[in-house]
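Dumping the structure here so I can ask a few things about it.
Heads up, one of the protein chains got dropped from this complex, but the rest are sitting where they should.
The block that comes next holds subunit A.
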Amino acid sequence: MLQVLYIFIPMLVAILVPLLYKRMNNIHTGWFVLAVPVTLAVIYTTYIAQVAKGEVFTAELPWIPSLDISIISYLDGLSLLFSLLITGIGSLVVLYSIFYLDKHKEKLHNFYVYLLLFMSAMLGVVQSDHLITLYFFWELTSISSFLLIGYWYNRDASRFGALKSMMITVGGGLMMLGGFVLLYLMGGTYSIRELIVMAPNLVDQPLFTWSLVLLLLGAFTKSAQFPFYIWLPDAMEAPTPVSAYLHSATMVKAGIYLVARFTPIFAASELWVWLVTGVGILTLFWGSFFAVKQTDLKGILAFSTVSQLGLIMSLLGASAVAFHANGSIDTIKFAAFAAIFHLINHATFKGSLFMIAGIVDHETGTRDIRKLGGLMSIMPISFTVAAIGSLSMAGLPPFNGFLSKEMFLTAMLALQKFEFFGFETWGALFPIVAWIASIFTFIYSFYFVFRTFNGNYKPEQLPHKPHEAPIGMLISPILLAALVVTIFFIPNFIGNTFVKPAVQAIQPFLYDSPQAVDIHVSAWHGITPELLMTIGIIIVGVLLFVALPKWQGMYQRFPQALTLNNAYDKIMQGLDVGLNRISRRYMTGSMRHYLLYMFSGITIIVIGSLFVKDAFSISFQGASPINLYEIILIVVLLIGTAITILAKSRLTAIIGLGTVGYTVALFFVIFNAPDLALTQLVIETISVALFLLAFYHLPKLGKREERMRFQLNRAIVSIAVGVMVTLVALSAHSQKLVPSIAKYYEETVYSLAGGGNIVNVILVDYRGFDTLFEITVLGIAGMAILAMIKLRMNRKENTHENK
C-alpha cells in the first residue's frame, strides 16, 4: 500500500507547486521540488540490500475492482534499478534546472508540475505489474513529455516537436495496448508475473505473434528505434534539463524496460530475437552514422541517444538468444548483463553531456557547433566533464563506457556462434555492423567535445560573451562525471548491487537468484578479439575524425525527399487534407442535410431493431369498429395533408394545416376526448391566426412562388419515416406487454382527488408538477417572443454592426 503511494508522491506534490510558485516567488520553486526525488531516492535505496539478495516487494491498491484493475507496485531488480535511475537522475536534473531556468522569466510552476507528473508516470511504468495500469502510466509519460517539449509553447519548433513525439509515442502506445489485450486473451490474466509463469503455454497460440509485434511497436516508438526515432531529434526543443532527463536517461528507456520485462515471455520466439536484435543493431548504426551530420550540440546528443538505445536493444535481443542457446555458447550470457550495465553507464555519461550542452547554450547563447570552438580555456570545468563523458561514450578506458562496450562486443561476437534461425549465415553481420557503428560513435564523441572546446575561438559569432557556468549548475554534471570514472573502478560492486538482480529478472530461465549470475567484470582480459576491435575502432576513428572536414559534406548529398522526416511530414499533411475533405463531404453546413442524416439514422435504427428483435406483429384483436364519420374525417384529413404538401402558395398551405388541425379536433370528439377537442379547437384557431400574421409579414415571393420541386432523397426519407411510424404504431397496438394503468385513476379519482373529470384531475392533481412546468415552458416561450420583438426596437435605435 505504502509502496504504491510512493509512485504518487510526485503527483501529489505537483498539486502544491503552483501555490508555492505564487506565494514564495522569491525562492526558486525548484528547491521545494528537489525534495521529492531526493526523498524517493532515499526510500528506494533502502530496498537495495534485500532486492540484491533476490527478494521482491509487492503492494496492491485496488483501482477499478469491478474490472479487476488494480495498481500493483512490483519491485524486483529491474524495477528497482529503473526507480533509482528515475529518482536519482531526477534529483540531479531538478538541481541543475534550478540554475538553468530563470525564476523571473520562466513559468516555473508549469515546468515543475509537468516534471513531477512525468516522475510519477515513469515510476508507475516500471513498477506496474498490471498491464492496464502499465499502459495508463505509459501514455501518461507520453503526455507529460508532450507538455515538456512544448514548454516554450510560443516557439513553432517546440510545438511541432511536441506534436510529433506525441503522435509517434502515443500511436505506439495504442499498438502496445492491443498487444496487452491479446496477451490477456491468451493468458486470462493482466498480471505480468502470472503471464511469465505461463509463458510456455502462450508460445503456440495463434495470437502470440500478433501480440509480440504490437508490443514491440510500442517499445520501438518509445525508445526511438529505427524507423520511429525521428521524434527524438525534434524533441530537443525541450529545455535541456528535460532532454537530459526524459529524452536520454528515463522515458526513452521505457521501451528498453518493456522489452526487458517481457523477454521471459517472448524469448522463445524466433521473430522476437530477430526483430529486437536486428532493429537494435540497425538503429545503433543509423543513429551513430547520422550523429556526425548534426551541427546542433543537442542534435548530436539526440542521435547519439538513438544509437545507444539501439545498442541496448540489440543486447536485449541477444539475451533472448541465450534462451535457445542452452548454455552452448558461454559468452552470450554477457548480453543481458551488458544491456543493464550499459543502461546505467549511458544514463551517467549522457546525462552529464546533455547538461554540458545546456551549459554551453546558456553561456554562449548558441548550440551551433560551427560557431563554437576554443572554449577549453574559458570553461575548463565544463570541458573536463564533457571530455570524461565523451570518452566514456566513445568506449575508452578508464571510463565506464569502456567496460560495457567491451561486453557488448563480446555478446555480438557470441551471436556469430549461434546456430539457429539463420544466424549461421547472417550472424556474422552483427559484430561487423557493431564495429562500424562503434567507429562512428567514436567520431561523434570526439566531434562533440573537440569542436566545442578545441579549435579556434570565434567570439564574434557568439551572442554572449562566454564564461564558466555558476557552480550550482556544474554540480550535477560533475557528480555524474565522477560516477563515470568511479564505476570503472568498482564495476563489480555496481554489478552485484544493481545489475545482477535486474539480469535475473530478465532471464529467469537461466538464473534462480541474482547470486547465480556468474559474471565478473574486469577491465583487462588479456589480448582478446574485443580488445583488438576496440584498438581498431580507436585507430580508424582518429583517422576519420582528423579527415572529418573532407567527408562531412557527403551527408548533404542525401536526397531530402527520401528522409523519414519528410515521410512523416507528408503523411501528416495528407491525413490533414484527406480527413478534412472527407468530413467536409458530409458536414456541408446545410441544416437539411443534417436532418436527412438524422431522419434516415432513426428510421434505420428503429426498423432495423423491429426486424432484428422480431418485434413486428399485427393483430386485429381489440380493434374498435369503423363507422362512417370516421371514414369521412380520415378522407378530409388526408386531403388536408395533401393540400399542405402540394400547395403552390403559402396561404393554401396554411389553410391546409388548419384543415388538418380542425379534423384532428373532430377526431378527438369522436374518440371520447372532449377536453382535447376543446383545447385543440382553441389552439388551432390561434395558430392559424398566428400563421396568417406571419404570412402577412413574410416576403412576397410573387411569381417565384411555386410548388416545391420534387426531390427524390427527401421523398425516400419521408416515406421511410412514415413507414417506420406506421410499423411502430401497428406493433404497439398489436401487442400490449403491460396493462393500462387507467383503472387506477378511475378507481381513485374521486376518493383521492375529489374530482369527476379524470383527465382534468390527472393534469392538476396527479401530475400537477408536470402542468406547472408546462406553464413555465409557455411562459419562457412568451418571454422569448417578447424579447425577440423588443430586440428589434433597440436595434433600430442604435444601428448595429452585425448585419
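In the analysis below, a residue touches a chain if its C-beta (ideal position, glycine included) is under 8 Å from a C-beta of that chain, and two chains touch if they have at least 3 such contacts; residues count from 1.
Heads up, the rule we're going with is that contacts and distances are computed from a predicted model.
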Original post:
Per UniProt, what's the omitted chain called: "GerAB/ArcD/ProY family transporter", "Monovalent cation/H+ antiporter subunit C", "NADH-quinone oxidoreductase subunit J" or "Aspartyl/glutamyl-tRNA(Asn/Gln) amidotransferase subunit B"?
Top reply: "Monovalent cation/H+ antiporter subunit C"
Subject >> Hidden partner chain, touching residue among A:1, A:612, A:628 or A:741 >> reply: A:741
Subject >> Absent chain, residues of subunit A that touch it >> reply: 589-592, 595-596, 599, 618, 620, 622-626, 630, 634, 637-638, 641-642, 644-645, 650, 653-654, 657, 660-661, 664, 667-668, 671-676, 679-680, 683, 686-687, 690-691, 693-695, 697-699, 708, 711, 714-715, 717-719, 721-726, 729-730, 732-733, 740-742, 745-746, 749-750, 756-759, 762-763, 767, 770-771, 774, 777-778, 781-782, 784-785, 788-789, 791-792, 803
